[in-house]
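Every protein chain except one is present and positioned as in the full complex.
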Amino acid sequence: MNEDRSLYPEHDENGKPIIDLESHKFLKLWQGPQHPGITGNMSLELTVSGDEIVESKTHVGYLHRGFEKLLERRLFVQCMPTSIRLCVAEPDPNEYIVSTAVEELGGIEIPDNAKWLRMLSLEMARLQVLLRGVPGQAGTFALGLGYQWGNYLRDLILDSFEELTGGRVYHMYIIPGGVRGNLPEGFKGRMLEKLKLIDEFVVKIDKLIFQNVVFESRAKGLGHIPKEWVDKYGVYGPAARASGVMRDVRKTNPYLNYDQLDFEPHVTTEGDVYARSVVRYNDLQMTVDMIRQILDKMPDGGDIRAQTPNVLHWKIPKGETYVKCESSRGEYGMYFVTDGSDKPRRAHLKGPSYTHANALLDKLLINANIADTAAIMVSLATCPPEIER
Amino acid sequence: MDYSITKFLWSLLGLFIILNWGMLMSSTMRRVGARLAGRIGVPMYQPWIDLAKLMALKTWLSHGVMYYIGPVFRLVGGVGMFLFMPIIFGSEIWSNYSFSGDLILLLYFQSFGMLGMAMGASDSSSPHASIGISRGLAQFAAVEVPMTLAVIAIAIQHQTFSFNSIMEAQQGGVLNWTIFTNPLASIAGMLAMLGAMSHSPFNLVKAPNEIPIGPPTEYHSSFLSVLRTNSAIIHVVEAALFMNLFFGGADTWLMYIVKTFFVYFISVFVGMVFPRMKVEDSVRWFLKWPTAVGIIAVLVAAYWK
Amino acid sequence: MQKGINNLIEKFGASDLVERRSGLSFITVDQTKAVAAITHLKDIDGYTVLSFITAADWIEDGKMQLTYMLNNPAEVAEIAIRVMLERKKEAGESMETIHHLWPNAKKWQQELKEMYGVDFPTSPGVNDSFILEGWDDMPPNRRDFDTKQYAEDTFFPRGGRVTHDPATYMREQLDPKDPQYYTKKKKKDINS
Partner (left out) sequence: MEEKKDKFLAPENEVRQVSAPDGSIIEVDPLKDYFSQEKPEPYKVGSGPVENFLNWARAESLWVLGFGTGCGSIEIPPLVTPRFDMYRFGVQMRATPRQSNVFIISGYLAIKTLKRAIRAYEQMPSPKYIVALGSCTINGGMYYDSYNTINRLDQYLPVDAYIAGCMPRPEALLAGFAELKKLIKAGKGHKANEYVENLEWYKTNQKKIIKDWNMPDYNW
C-alpha cells in the first residue's frame, strides 16, 4: 500500500487525516468482535470513505484473562495447564517456553530423547496450524474448498496428538524436566502415512490456490510490508521472511536439536499477501520434511525425563530469563522472573501478534479496501489471545 | 392474452412447483459442494425446515415501512420474472402470461427485485447492508451490459423479442440451439449469467468475510423467509431464462428440471473453485471481455441478417 | 562479552550485569540515562528490534522494574535493560517514553499504564484503555491487587471448589488411619 495520503482526505499539519464524521463523507465501520472475517475475538474500528479505509484502529481485550497475574499465583507445575491456554491455536510453543524457562532458572538439563520428542510435538503443532492457515488465506477471499480439505488433515494430525499425548487440542506434553511419554507403538508408521496424504494435499493446494487467477490478482500487491518496516514495526516469522529478512529462531538461535536438522526457510522479497502465503506454503512443505527427519533421526527409546525436585515444593532461586522459540507466526518468547519462592514473580508472554496486530495492522490497512481487511489480518496470522493474554 | 381464472390457477401451480424445485435444487447444490469438500452436507429437506423455522420465529423489530416492503419487492421481482416467461414450450397451460415482447419485460424485472431490496436494505440502518447493496447495484449495472447485448444479438438473429419464437427457432435437434447457431452471443450471455446468479467469484452482495452478510443483515424471521422463498424461485427462473435463450427451452417438465439444473450447476461449479473478486475488478471484468464479445455478436448478427 | 555492554557500563554507568547465556544479558541502567542508553544501543550497536517492554513489581524492595528487551538480529544478541523505578504506594510511577524510537512502543507503554499504573507522559494515547474496559480498581498487575478476592467479590463463584495441601491430602486419602503410610511405603520400596 502506498503511504501517500496527500490527495484525500485532507491532512492537518501533523500528518493526521482530518475526519469529520458529521460531513457524511466518512463512515465509521466496526469489524468485529462478531464478524466472520476476523481472526478470533478482536475488532477493527475502521473509518472508511467509500470502499477505502482512511483510518484503522485495533481493539483488543475481548479475551483478556489476566494470565500474567494468574501465573503469579500458581506453583511452577501449576503454571503448565494454565499457560498452554495462552494461544489456543498452537498450544505447544507455550508449553515449551514455560517449561524451558523453569528448567533454565532451576538448572535442569533434559535428556536427548526428550529433546527430539519436544521437537516432534512442536513441529506437529506447527503443521496443524499451517494446514488450516495456508488454505485459510484463500478462505478470506471466499475460496473455502482448500480450507475444508486442510481441516480434515488437521484433524488427522490432532488424532496423532491424541495418540502421543492423550489430548486433542491441549496436550500438556512438554513439562519441566522433559516430556510426559514416549512414542507409542507404531506411531512412526502411522505418522508417515498421514504425511503422504499431506504431500498430495500440498500439490492440490498449489493448483487450487496459487495458480488461481483471481487469487493472484487479489493477493499480489496487497498489504505490502517494506523491508525497512521489519525492524521498525517488529515483524517476525513468515511475514518478515516474505519481506526479504531472514527471521527464524530455529535457524538463528537453534534450540533443542534443530541444528541437527537440514532445513532452509523460504525467503522472498515481495512482501505482499501473496508472498506471505507462499512463504507459509513453503513452511508447510518444510514442516512435513522436518517431521520426517525427526522421526528418522530420533533415538529408539531412552530417558524422557530428567530428575526434578518435588514439584509441590519446588523453589527456584532469584533470577530472570527470556526464552524464545519459533511458532508458526514467528518469534514466541517468555520473559520469566523468579524470586526464590515456589511461584514465578513475573511471566510475560511476547507473541508476534502483539506487534503485528497493533501498530503494523493499523498502518497496513490505510488505503486498503474493506474487502481486504480479512486477507491482510490472516496473512499476518494474528492470534488475539496472545496480544492481551 | 388469456386472463381467465383457470389460467391464473395453472400459473399458481407452476409457481408452486418451481418454488419446491428451487428449494430442492438449493439443497442438492449444497450437497454437491459438500461432497467436493468431503462432507455429507445438509439433508435434502433442510430448506423446507429452515423456512418453517423462520416462520416460527418471533418478529419484533421494525426499521420503518420500506424495511417491510423491501422483501416484498424482491419477491415481486422473482415472481414477475416467472409470470412473463413460458415454462414449457408448446404447452398452452404452462405458457404463463407470455406475450410477444416478454423478453424486454423480463430484463426489466431482473433489476426490479434488486432495486426493491436496495430501498429496504438501506432503510435497515446497517452499514453492511448499504455497502452490500451498492456493490450489488454496481455489479448488476455492469452485468446488464453483456446480457443486453447477447439478448439483442439473439433478437436480431431470430427477428423477435418473444420467448416462444426464440424457442421455436431452436427446436429440431441440439444443433439448432443458440449456443451452436450463435456462439458469440451465448458466450457473452453465459458469462453474464455468472454475474446474475451471484455465485463466487461474483458473490459480492453477500460477502460473509467482508460485509456479513450484506443487504439481509437485519432481516430475520418471516422477512428472511420471504427472501429465501424468492431466492429459491429466482434461481430456477434465472436458469430457465438462459435455458430458453441458449439451450433450446424445455418441452416437458423433465427437460425443464434437467436443463435448469445443469445451467445452475455451471455457476455453482465455477463458484466452487474461484475466490471472490473485488467490486471494481468485477465491474471492470464485465465491461471488458463479455461486453466485447457481446458487441461482436451484435455486429455479426446485424451483418448476417 | 556482548557488543555494546562495555559501552553501557562505561558511558551510562550500567550495573548488575547478568549474562544468562551466550547472547542474552540483563543489565541495570539508571532511570535518567535509560533512554539515552537505549538510543545508543539502537543507533550505534545494532540493537534494532524492540522485543518488548514489561514490568515486574518488587513490592518488598519498593521498586518497580521496567525491562526493555532489545534484539540485535545481525549478531544474534539480546540485551535486557532493567530500569528500577521508585515504587509508589498508589500507582503513578513515571518514565520517559521511547515511542519515537519504535512506533509500536506506544502500545506497550499504554499497556503498562493500564496494567501497572506506570505513566509515560507524552506517549500517544497512553491514557486510552487498551485491554480493560470500564476498570475502576487499582491497576490489576500490581502485586498488592488480590485477584482471587476481587473475583470472589464480583463474580458469584459457584460452590464446591476446595483447595487442599497436596501432600497431606494425598496421605489422608491413601490411608486416613495412618498419616505416615505413604512415607513409610516409599521408604520400604526403596529399600527392597
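Some observations on this one:
To keep things simple, chains are lettered A, B and C as they appear, and every chain counts its residues starting from 1.
Just so it is clear, a contact is a pair of C-beta atoms (placed from the backbone, for glycine too) under 8 Å apart; a residue touches a chain by one contact, two chains touch by 3 or more.
What you see is a predicted model, and the numbers here were worked out from it, not measured in a lab.
Looking at the complete complex, one finds that the omitted chain is in touch with A, B, C. Listed residues A:Pro17, A:Pro33 or A:Gly244: the one in touch with the omitted chain is A:Pro33.
Touching the missing chain, out of A:Ser49, A:Asn151 or A:Asn182, is residue A:Asn151.
Looking at chain C, the residues touching the absent chain are 132-137, 140, 145, 147-148, 150-151, 154-158, 160-161. In the full complex, chain A contacts the hidden chain through residues 21-22, 28, 33-36, 40-41, 61-66, 69-70, 73, 81-82, 85, 88-89, 132, 147-149, 151-152, 154-155, 168-170, 385. Looking at chain B, the residues touching the absent chain are 30, 34, 37-43, 46, 49-50, 52-53, 55-61, 208, 212-213, 216-221, 224.
By our rule, only the chains that are shown with their structure count from here on.
For the pair chain B and chain C, the distance between C-alpha centroids works out to 61 Å. Between the Cα centres of chain A and chain B there is a gap of 43 Å.
Centres computed as Cα averages put chain A at a distance of 22 Å from chain C. Residue ranges of chain A in contact with chain B, taken from their complex: 27, 29, 35-37, 51, 138-145, 148-149, 152, 208, 212, 214-215, 217-218, 369-374. Considering their complex, residues 60-61, 64, 66, 68-70, 72-73, 104, 231-234, 245, 247, 252-253, 312, 319-322, 331, 333, 335, 337, 339, 345-346, 348, 350, 354-355, 358-360, 388 of chain A touch chain C. For chain B in complex with chain A, the touching residues are 36-39, 127, 131, 200-201, 203, 207-212, 272-281.
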